[in-house]
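Data block below; observations after.
Here the complex is missing a single protein chain, while all its other protein chains stay put.
Up next, subunit A:
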Amino acid sequence: MEQPVKEKSKAIDIFLIVMVSFCVLISLVVMFVKASGLID
């Protein structure tokens, strides 16, 4: 019974890591897109 719970919590952690990493990446893209409009 304990094993599936552990696996589920591991999956949640991995999903959070993926979500945060993806959002950080897109945030960087947004920032650099805005900044690139400022370079002549």
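Simple rule for what comes next: a contact is a pair of C-beta atoms (placed from the backbone, for glycine too) under 8 Å apart; a residue touches a chain by one contact, two chains touch by 3 or more; residues count from 1.
Everything below uses one rule, namely that contacts and distances are computed from a predicted model.
Trainee: Name the omitted chain as UniProt records it, choosing among "Carbamoyl phosphate synthase small chain", "Glycosyltransferase involved in cell wall biosynthesis", "Peptide ABC transporter, permease protein" or "FMN-binding domain-containing protein".
Mentor: Of "Carbamoyl phosphate synthase small chain", "Glycosyltransferase involved in cell wall biosynthesis", "Peptide ABC transporter, permease protein" or "FMN-binding domain-containing protein", the absent chain's UniProt record names it "FMN-binding domain-containing protein".
Trainee: For the chain that got dropped from the picture, name the residues of subunit A it touches.
Mentor: 9, 12-13, 15-17, 19-20, 22-24, 26-35, 37-39
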